[in-house]
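All protein chains but one are shown at their positions in the complex.
Labels run A, B and C following the written order; every chain starts at residue 1.
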Amino acid sequence: MASDGKVRIGVIGAGRIGKIHIENLVYRVPDATVVAVADVDVENTRKWAAPYGIKKVLAEPKELINDPEIDAVVICSPTDTHAEYVIEAARAGKQIFCEKPIAQKLDTTKQALAAVEEAGVKLQIGFNRRFDANFKGIRQLVESGKIGEPHLVNITSRDPAPPPIDYVKISGGIFMDMTIHDFDMARYLTGSDVVEVYAVGNVLIDPAIKDAGDFDTAVTILKFANGAVCTIDNSRQAVYGYDQRVEVFGSKGAATAQNETATRVTVSSESGVVSDKPLYFFLERYMESFAQEMNDFVACIRNNTTPPVTGEDGLQSLLIAMAATKSAKENRPVKLAEIG
Amino acid sequence: MASDGKVRIGVIGAGRIGKIHIENLVYRVPDATVVAVADVDVENTRKWAAPYGIKKVLAEPKELINDPEIDAVVICSPTDTHAEYVIEAARAGKQIFCEKPIAQKLDTTKQALAAVEEAGVKLQIGFNRRFDANFKGIRQLVESGKIGEPHLVNITSRDPAPPPIDYVKISGGIFMDMTIHDFDMARYLTGSDVVEVYAVGNVLIDPAIKDAGDFDTAVTILKFANGAVCTIDNSRQAVYGYDQRVEVFGSKGAATAQNETATRVTVSSESGVVSDKPLYFFLERYMESFAQEMNDFVACIRNNTTPPVTGEDGLQSLLIAMAATKSAKENRPVKLAEIG
Amino acid sequence: MASDGKVRIGVIGAGRIGKIHIENLVYRVPDATVVAVADVDVENTRKWAAPYGIKKVLAEPKELINDPEIDAVVICSPTDTHAEYVIEAARAGKQIFCEKPIAQKLDTTKQALAAVEEAGVKLQIGFNRRFDANFKGIRQLVESGKIGEPHLVNITSRDPAPPPIDYVKISGGIFMDMTIHDFDMARYLTGSDVVEVYAVGNVLIDPAIKDAGDFDTAVTILKFANGAVCTIDNSRQAVYGYDQRVEVFGSKGAATAQNETATRVTVSSESGVVSDKPLYFFLERYMESFAQEMNDFVACIRNNTTPPVTGEDGLQSLLIAMAATKSAKENRPVKLAEIG
Partner (left out) sequence: MASDGKVRIGVIGAGRIGKIHIENLVYRVPDATVVAVADVDVENTRKWAAPYGIKKVLAEPKELINDPEIDAVVICSPTDTHAEYVIEAARAGKQIFCEKPIAQKLDTTKQALAAVEEAGVKLQIGFNRRFDANFKGIRQLVESGKIGEPHLVNITSRDPAPPPIDYVKISGGIFMDMTIHDFDMARYLTGSDVVEVYAVGNVLIDPAIKDAGDFDTAVTILKFANGAVCTIDNSRQAVYGYDQRVEVFGSKGAATAQNETATRVTVSSESGVVSDKPLYFFLERYMESFAQEMNDFVACIRNNTTPPVTGEDGLQSLLIAMAATKSAKENRPVKLAEIG
């Protein structure tokens, strides 16, 4: 930490999500300073970064990782580089925030986690939805016992539009790319581990997604160690916007989070009573959760506590995603124990 | 009462509201029997009444009033005949239900109430909204003290479309014809009496209403004996349907009744999230309250209790309507004590 | 039909649901007359039926079935008698309404359907939820194409409290007894047939239900011929009441039906903003749908049209229930083609 007690941060990758984290770290995380950014496009990143008062803009992530003025790295580069940077950062003794997933492969993931373990550094995985006030509120209701033992969890998670086909091809598939957030959410809400998965995938929106070997519509059932059962339904195209709702039903009641909207305005006219659509996509919907995520990452470093989303959490969601992918392919329930 | 314990009822006037009461009395009020109906259009009424098993259909209300087989009369004839039939029915010793208002004039109303008083019969006035589950629920919340002392009451009461101009001309004006229901609702909800009224009337919808000497848009403030203040807003034309909402705000909280709708369906599409408009008009909206009203009328006869809406309630609402009419005309607050 | 054009009906079984049908037929189905009721408890049924003006109360269903004054029978006796009475009524040339299910066994069901087919009479199965305004509204949205091709269907169907264990034992299991309504709903909403089922059952509420060989918590996935996927979640005990919601998500939008409540009142106080719980159970929630169901049954007889819920619909839901039961037992997806 710097002499002023602030955590000095280097960010690897200044793409869409990297820029969000930088803006939040600069303006909304009082206990952090962004010391350096590394991005292949040094020139544009330098221009972009100037108003934020960031001095070092580098082309080479490893230079950043080994900078002695940096306490922690925030890894926002393409997925296939995550594990490598995690390992290097761990070896350099840095605290680590890594966007999800660590890797699409199990052994790579495990190697990264082993390096973190060996170095004794912290690793937080970028499951940002845990920091949303709605879902956190429901988690607290479960934890407090107010809705009793969880019996059923329903997660609706639909994107407003499919990603480009080129992205679909390298995404690892819908369960690895999209549903993985819901897998983490299900574990977070119940506080229990998944033991078995049954998943169904269809292509109902765009045949090109089928050609790319993926699904655009999926339903997953998760069976938890504590007996709870979770359903997740996904679509790559909800024409009305980003549909993000959860419900936990327990022995003493149910807690439900409805969609956030831009306003609470309703218009009554001859054609009906109309209210706002859900906020369009994750940038609008989860803006606050990204800021909270960074604050909590910085806090766990300063207070030397366990990160709110651990490497183990990242591993478990990967295992579920792999099991779901296998289940959808083989049309049978797959136990997590079968994977890895 | 009949030997089977049922209250034997004669209905005067088989127009729109008369038919509703008859249907409810026949099918939904187990403790009543409709013995006779009187209507000027005997022939059509006879045809209409046949399937309900009503034996006597008469042209002459007075014959019905004096029928010894009848315990109670339900007066649904035109407003200007109400007082006369109330007086005759009282003199004949019948229990009386009379649609609102007893009369548009104060002395006529008082004469009718005096006759009822003298005869010692019961008189219930047709303020049907008191029997709606929503408003009754709010009244109970006030009575139970759960929202504390009432400080503010807001009533929104808007019709879907103006009545025919010919009706407007004989209606007594918007305050006497339409807002009178809201005046009674305000008294019902607060359990307190009105001491002063300030009312504003405008014509914003149809100039013909102005020509008829009436308003189509009105706002009224009622000051209650207990210090509470009530606002009522009225429009003769809410294009989205019959808008009937109330709120009571008190020292411990607020209770609000939203509009009833035909379904709880919402449709999310590119153009927004659309839900149902309010139920169209009073027949749809207050169908249940009409049935409950008749049941409660019959029950007060059988149990010999005070009717749930008394002649005094009818008188008070008339006084408020007269004060509001005067206030809107003279643009000044008018005390109820000024009237009558 | 009677000379007055009314359909003359005999009701078999005057238990809870039989009484509801009789009341509705008498008071709310103008085109029907209840001519006779058969029930083992003749004496009490006679007392109960008297105020409804029903002349014949019999101990013997077969007497009723063969009564030449009867056009149609409504079968509300215990499930294990349904098929027998359907067959007899068909042979007697009566139109038939039969509570669900026709039978818990496939061959019995098929025998009953064959008898109906041979006799050329109508058979309507008692899936009353199809007649609820909410679900009918959603079906119409799907049919009209307003929400596009259905991709996902989510049904939440939770009872307020488990039935007595003695009933559980003979119920055929949760999928046959409870989820069968949801299976029919899924078919109704999508207008498509189910090809495969995957079901999970747990006992999380009462171990006695486990001892009885049944589940109290269940999740089912239905795969439809048209590619849509449906999730159904069931619980035998939602402490907040009868939770009955559906959602259909399609290529052009989503339609959702929320729970019905007794009022639209909300109370804001220091402890939050509180609104009504869902209506308690099926009698409260589906009262209107039962009346509509009888009206539609009578209308299909009078107009000589296909019943709104056919024997084939009954058969399909049975097949799905059998597949779900098998799936939950064997923990694998089961094709409908495997059954029967």
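The rule we apply is simple: contacts are C-beta pairs under 8 Å (C-beta built on N, C-alpha and C of every residue); 3 or more make two chains touch, one makes a residue touch a chain.
Quick caveat, the model's predicted, so the values are computed rather than measured.
Residue B:152 is the one among B:59, B:152 or B:283 that touches the chain not shown. Which of B:140, B:202 or B:271 touches the hidden chain is settled by the complete complex: it is B:202. The chain that is not drawn here is touched, among residues A:147, A:178, A:197 or A:309, by A:147.
Across the interface with the omitted chain, subunit A contributes residues 27-28, 30, 51, 133-134, 137-138, 141, 146-147, 252-260, 262-270.
Contact between subunit C and the unshown chain involves residues 238-241, 243, 268-278.
Touching the omitted chain from subunit B are residues 149, 151-152, 154, 156, 158, 198, 200, 202, 204-205, 217, 219, 221, 223, 227-229, 231, 233, 235, 237-240, 243, 249, 251-254, 331-333.
Methods note: only the chains that are shown with their structure count from here on.
Centroid distances built from C-alpha atoms place A farthest away from subunit B.
Distance from the subunit A centre to the subunit B centre is 58 Å, each centre being the mean of its Cα atoms.
If you average the CA atoms of subunit A and of subunit C, the two centres end up 43 Å from each other.
Within subunit A, residues 238-240, 243 each touch two or more of the remaining chains.
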